[in-house]
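One structure is given here, and the rest of the page talks about it.
We show some of the complex, not the whole, and keep each chain where it was.
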Amino acid sequence: MMLSPLARQKIQEMLLDDVGFGDLASKGVSKKIKACIFAKSGGILAGTEEAQYAFTLVGADARILKQDGSKLRGGERIIIVRGRAADVFSAERVALNLLMWMSGIATTTAQMVELAKQTHPGVIIASTRKTILPIFDKKAVEIGGGDPHRLRLDDCMLLKSNQIKILGGIEKALKLSKCSFTKKIEVEAETPREAVEAARLGADIVMLDNFSVEDVRKTVQMLEREGLRDKIILEISGGVNPSNVREYAELKPDVISSSYMTMRPSPVDFSLEVL
Amino acid sequence: MMLSPLARQKIQEMLLDDVGFGDLASKGVSKKIKACIFAKSGGILAGTEEAQYAFTLVGADARILKQDGSKLRGGERIIIVRGRAADVFSAERVALNLLMWMSGIATTTAQMVELAKQTHPGVIIASTRKTILPIFDKKAVEIGGGDPHRLRLDDCMLLKSNQIKILGGIEKALKLSKCSFTKKIEVEAETPREAVEAARLGADIVMLDNFSVEDVRKTVQMLEREGLRDKIILEISGGVNPSNVREYAELKPDVISSSYMTMRPSPVDFSLEVL
């Protein structure tokens, strides 16, 4: 879970975009300062390595006091920064934004996971590709106890209904789509019947897209009747959020995926204070 | 409000990150298709030029049916796309994510603006630098009727309490900070007294940071007593959201700034359907 070269590049770009020609208010301030970042509310901490790296890029030194994944209480110190005032302030906003956003996603993921596991302890809560800053969002989902799902269009084959339609049905789509043996094949089903067909045709993962609770139940029964339930990974997707996740979890799917964590996180608030 | 070179570059990077080696599920599909993007819920539309550009970059052709800023009803068609299936699908997620996120910010901004203007029609609702995708978030705020506030650290001087502390108070800070005559100077005040001091010393904008409604009222009275109220732009900031924005607006500040629109937007849902 360390910083990949891609994450480093993205943090560098965020600084470029935010700083421009330099902070007008601290251009001249070469005074050395010590500052700390503290949490202003509770949640699950994420983004510390990213925040640290932002300070490193401007020549300041940042020490992490609490690790990603920790439970936060309001007021706790997270990172100590030392450096020239102008340098520290030039990376402050980028560092705080990463902490706020990633901790928000980790916290929201942890809530979804907890709710779902109350009903079905083995369920996996997964995110989707509805994500604004993929490299950071996916990591935050994992820190919160969730599964990142696909990272890109190329790392798991997902036949969606649009593609199935164009290719002439699930069977033809599976035959025509060429895919490495190292990749799993997931099929999006629009109806219980399609779900069973996909399982019968050897899909690794079957996703029930926007199914009502009733339709999920019906699908599970059909799959069990054909002895297919254990041959596939069953994923429920579409419209799942904290208010209905337990209801879906009761049907014992393998995975519940949702964009709620990455599109509607409750950002955790952080602040930087000069000591 | 057209696409700046920076926006174009960011959309290009989003595609690079999301597509990777190519969509496994549609690699072979060179069939020409026509598809439409439609809204699945109401809101204020934003992001159409960005979505269009994503399709352009993969060689597909996109025509915008509704302009940014329009009121959306669920089901309405927004964009028509034509191109090879593999191309259209490779840009689909990036296009939809931009539409969802930007329309969410525009919609949330419009709500804040409407609430505030009920009480104080002249008030400006502004965003902050707590933003995940600045170039897109700031544009969406404007489409929703808000003010983008600072774009970077270099386009308006904002003396924050940390900087004032290091520089030895507001007066010294204003003397030491060198800034072009083309830039405004904003001072963040922590107390009513500091707000008055900043106004007296010639700040263009005075920001009341995390003031209670009562303290804002007190500050306004003190400023009026000294004849300073009209010499400055008075900005309220910190903790403002749809539930309390009217209360603050009643005190007739010039500006209310909030990160609520960019950190907690309600994404508007869109979908692409092959016709």
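Here are some notes:
Residue numbering begins at 1 within each chain, and the chains themselves are lettered A and B in the order written.
In the analysis below, a residue touches a chain if its C-beta (ideal position, glycine included) is under 8 Å from a C-beta of that chain, and two chains touch if they have at least 3 such contacts.
Remember, it's a predicted structure, so these values are computed and weren't measured experimentally.
Of 6 total copies in the complete assembly of this structure file, 2 are presented in place.
As a convention for this text, only the chains that are shown with their structure count from here on.
Inter-chain centre distance (subunit A to subunit B, centres taken as mean C-alpha positions): 23 Å. Remark: subunit A residues 6, 13, 17-29, 31, 33, 35, 85, 89-90, 93, 96-97, 100-101, 104, 129-135, 152-160, 162-163, 165-167, 173, 176-179, 183, 263-264, 266-267, 272-274 touch subunit B in the complex.
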